[in-house]
Structure formats: structure tokens, C-alpha cells
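One protein chain omitted, others in place.
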Amino acid sequence: MRVTQGTFSYLPELTDDQIRAQVQYCIDKGYAVNLEFTDDPHPRNTYWEMWGLPMFDTRDAAAVMTELAECRRTYGDRYIRISAFDSTHGWESLRLSFIVNRPADEPGLKLVRQETGGRNIRYTTVPYATEKPEGQRYGVV
Amino acid sequence: MDTITPVDTATAPMSGKDRYRAGTMEYKKMGYWVPDYVPSDTDIIALFRVTPQDGVDPVEASAAVAGESSTATWTVVWTDRLTACDKYRAKCYRVDPVPNAPGQYFAYIAYDLDLFEPGSIANLTASIIGNVFGFKPLKALRLEDMRLPVAYVKTFKGPPTGIVVERERLDKFGRPLLGATVKPKLGLSGRNYGRVVYEALKGGLDFTKDDENINSQPFMHWRDRFLYCMEAVNRAQAYSGEVKGTYLNVTAGTMEDMYERAEFAKELGSTIIMIDLVIGYTAIQSMSNWARKNDMILHLHRAGHSTYTRQKSHGVSFRVIAKWMRLAGVDHIHAGTVVGKLEGDPATTKGYYDICREEFNPTQLENGVFFDQHWASLNKMMPVASGGIHAGQMHQLLHLLGEDVVLQFGGGTIGHPGGIAAGATANRVALEAMVLARNEGRDYVNEGPEILDAAARHCQPLRQALDTWKDVTFNYASTDTPDFVPTATAAE
């Protein structure tokens, strides 16, 4: 299974040079780039852990790549994504978000159905990994 | 080059007793032609393309349009004098010959804000496109554009979700969204219908869509469709880890039926519902209120619009419909593809997209935008491009339509030789490869085919898609094109 959240998840894993080019694109557009990581890939798990604050004053992608290398050293067993924030009035949200690191093995998500009246079904999505406690979900790199 | 007869602008309005003597009188003498009028910031301005009957003075025809769309009737009425009628009269203040179109004139008409009920498209349209379109002295009449003052814009709530919040809810940023309309349009049972939805979403699309005429027919009851579709959506979400959606069409014969269907869609956990333009402006505003109250994205299919938007001489331009829909409050609106099978030239379509997505539209005659338009922070509408597009056009689509758009590949997904999921994957890979290349600073418009070829090397479904549809294009002249060409420099 492959979690396909984020732009570029359908392409082969991006190389560091490809990531750098995307990051520089964001910086040149004036976006603040941020790293986030998680071991809970639920599609509505909005708040991944932040690796520091969004980088508001960087001019060059090297800064983000340095942080990414450090983040991978610590959390290389989890999902890491790069997000770019645009503070322009009328947007004030993300402009790009893509996964740059994922666990070696992705067990996927389970769909639980609860039958209710009128043939209606209540659905619950559970990542198999979250059946273990946080921090122990994808083994250690 | 056609010779254009200059428009006679010398007629002055009459006043006092002369003005209100019983009988008939030229509209331009009644105060509907005010050539020195300067529209105020709170006036609504309409631009009409007027084609008078042979022998009818264009200024008189334009004044008649102003009159018939505001206070006038065919004869003088003394009861006008009980009102502040000068204020309520629409004022035609400018009439220009249309370039290269003999017999047609652009009439600029200003309407006082008090002529309209706040927050009602029905009331606005009852005036502006009411009786006046059947007026006998005119051969044809077309509403080309409108300037909606901020004071009026602020009486509407606008799109319930908007582009930004829609992206936040879907957790999808930095690329166009992908969709597909389930085909065949008619005849699939609920169970079979859901299969198409599941395959398409699993393969990589973000959305699937009911077609405009899928409501509740003998072959598939609406509840059945909703239940099977949501099974498919939830399965695809678990399969991919992504948020997915399917536009459940709640269009029905009565408001009560529509509310019932919308409530059921909400109960099932759908992120989005859909309505057709043919339900009418008031029903659209009601559904917008419902969507706002229930955190639902509201998709509008513009079914029926071509009956009045397509011909250049008569009807209502789609850019005006788009403006009304942004006021009425829908989140998605079909706005053309340029390269696909349906009407739309690039410049005019750009005008529509700007109306959907920008906070401010500057006047751009070359795109058919005649007025500066401020949107007063009303949410943005996500334009939807649908009809005859395929993966091989991805570079053109991204270039022409930009990032904030839903690209809907119906045939281009379901007609894939490797199956529906393969078709979806082909589109998603093509799209992501193109966005990646664009962000890297590549000349993706010209290198598009190479970029797609390279992406197809690691994606067999894309290879098949490119081979299957490589020769499909729809190169027909558009009927609705701008009247102003940007490079109007004299030839040598």
C-alpha cells in the first residue's frame, strides 16, 4: 500500500535535487516552507507534528534541505511532508504540500463498517499502524 | 473594413409638463438617455449588445432598453410624478458601435442601487433580463457584462466554501483537482454506478461526478445511488489514505425533495453535493444557504446555459452568469476547457476563470471583461473544466487554466483501454509530472509531450492513454469570441 496524500505521490520518490527545486519554487514565490512528520496517516489527521516553525526568512532551499536531513535522521521511520504557506490576503493557507519521506513498509488503512437503519452504513477508517502506540508504529530506522 | 456611422448623441431629455403629457414619446426624451451621466460608485452597470430593427435609431433603441429594464412602460404615465422617478430611471449614458459588427451597438446602462432587493438574483434578473429581451424594436439583445458595486456584492453571502477552504478540507494543494463524470450518463444501476466511482477514485482521481440528468429515474433510485457511491468513496479513501468525494446530484422537482436528498448526502458523510443551473436562481441561493449551514461543498453544473450564452447577438454572456453565481454562492462552476469538445475560445474563457477566482477583475476588453469588478472578499469559485479532455493535453490545460481548477476527464478516464482505475492513474501521473516540471522552471508548454513521454516510462497506463488519444483534438471556430483584439496596431 502507498499513501498518496500530497502532490507528487503518484511519481517515483523525488530525489533530493527534485525536492530542492520544488522548495526553491516555493521560496521564490514568497511562501514560508515547513516540515511536518507523523506516524498516523489517517486522511483527516490534519495536524502532523511540526519540525520547527515555518521558515519565513530563508532565501535558499539549502536551509530547508539542511533541516530535512536532520528531520530524516530523527524521524526517518515516519511520514515527513513539506508544506508551503502563502500569507497573501485572500489565500492565507497552504500552496503546496508533498510527502518527502515515508516508512519502509506501509500497511495501509482498514475500513470498518457499522450497519445502521435504512441500509445506511457508518464508516470508520483506521490506519493499521495506529493500533500500536505513537512512536512505535513503523519500527526504528 | 466596414464603415461605422457615428452614433448621434445630441438628443436632450425633456422635462416638466412636456415630459408627462399623455401619449407616447421617444425613450431618449424621457430621461433614459443621459449622455453626460457619470455612474456613481454604487450604481449597477449593465453592458448590452443592442441590434436595433432596421431604421431604428441606436440611441433610441438603447434608451428603450434602459427604460424597459427599469421604470418605463410603452406610454407616459402620470403616476411617475408621485415618485423620485429621476433616481429610479435607468440611464443609458454611452452607446458605441461594436467593432467589425455593423448594426450592433454596445449600450452602457446605469441602474440605481435602490432598484434592487438586496441579496436576490431573482430580483436582479427580473429587471435586467426581464421583458426587455422580447422588445419588438430590437432584432436582438445580449447582456454582455455587468459591474456589480461592492455595496450590492456585500448583500450576498457568496460561495459557502470557496477554493481555499475546499483545499483545506480535501488536504490537496498545489495542483488542479481531478474528476470524472460517471458514464454512461443514463442506465447504470446503483451497484454498477458505484463500481465506476470506486475504480476512478482508487486509481487516483479526487472526485467523481453525477451527470446533470442523473436524478432519480426508473433504472436507479437516488437513495440507491447515494448509498453505493458512499461505499465506493469510503473504500477508495481507505485504499489511498486520501480524502475523496463524489458530487451527489440533489437536483429534483421540488425544494423539499432537494433538501431531503441533501440531508441524506450529509448523513452519509459526503463532502460535496451538486445542483443543476436549471433549478433556478432562487433554488440555487437556497441550496447555497443549506450548504453553508452544513459545511458542504456545492457543485453547480451549468445545464442549459448554452441556450442563452452561446450566440453572440442574443442572450446573456456566460461571464454574467458566472458573476451571478458567485453572488448566489456556489463553490464549483463549469467554465470551459478551451481545448475540449465544448464551446470556448481561450481569451473569453480566461475572462470567466478570472471572474471565478480573482479578488479583483480589472477591465480587460480582450478577454471580454468590460468593467473593473471588486469582489469584496466573497469566496472564490473553483472552475471546472469538463468535456473532451485527455491526459495528452495536460501541459495545455495547466497553462491555460492554471492550478485552481477541477479537470474532469470522463471519457478520458472511463474509456481507457486498461480500465477505469488505469485511466485515473494515467491522468494523475500526467498531472503531477506536469506540475513538477512547471515548478522546476521548465518550459512545460513546449516540452509538454516530452515530459509526458518521460512520465509514461514509469507508468504503463499513461503510455496507453497517450497512444489511444494522441490524435484527438477539437479545433472548431468558437461562436462567442471577444470583440476587441489586443494587438490592434495598424498593418504596414
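Each chain carries a letter (A and B) given by its place in the written order, and its residues are counted from 1.
As a working rule, a residue touches a chain if its C-beta (ideal position, glycine included) is under 8 Å from a C-beta of that chain, and two chains touch if they have at least 3 such contacts.
Here is the rule we use: contacts and distances are computed from a predicted model.
A.B. asks: Determine which name in "Succinate dehydrogenase/fumarate reductase iron-sulfur subunit", "CbbX protein", "Sugar ABC transporter, permease" or "Cytochrome C biogenesis protein CcmF" the UniProt entry assigns to the undisplayed chain of the complex.
C.D. replies: "CbbX protein"
A.B. asks: Would you mind listing the shown chains in contact with the chain that isn't displayed?
C.D. replies: A
A.B. asks: Check the options A:Arg59, A:Arg113 or A:Lys132 and report the residue that touches the missing chain.
C.D. replies: Missing-chain contact among the listed residues: A:Arg59.
A.B. asks: Touching the missing chain, which residues of chain A?
C.D. replies: 55, 57-63, 66-67
Simple rule for what comes next: only the chains that are shown with their structure count from here on.
A.B. asks: Which part of chain A faces chain B closely enough to touch in the complex?
C.D. replies: For this pair, the touching residues of chain A are 1, 3-5, 7-12, 14, 18, 21-22, 25, 41-44, 46, 83-84, 89-98, 108-111, 119-123, 125, 127.
A.B. asks: Applying the document's contact rule, which stretches of chain B touch chain A when the two form their complex?
C.D. replies: By the definition above, chain B touches chain A via 164, 167-168, 171-175, 204, 227, 230-231, 234-235, 237-243, 267-269, 359, 377, 380, 425, 428-429, 432-433, 435-436, 439-441, 455, 458-459.
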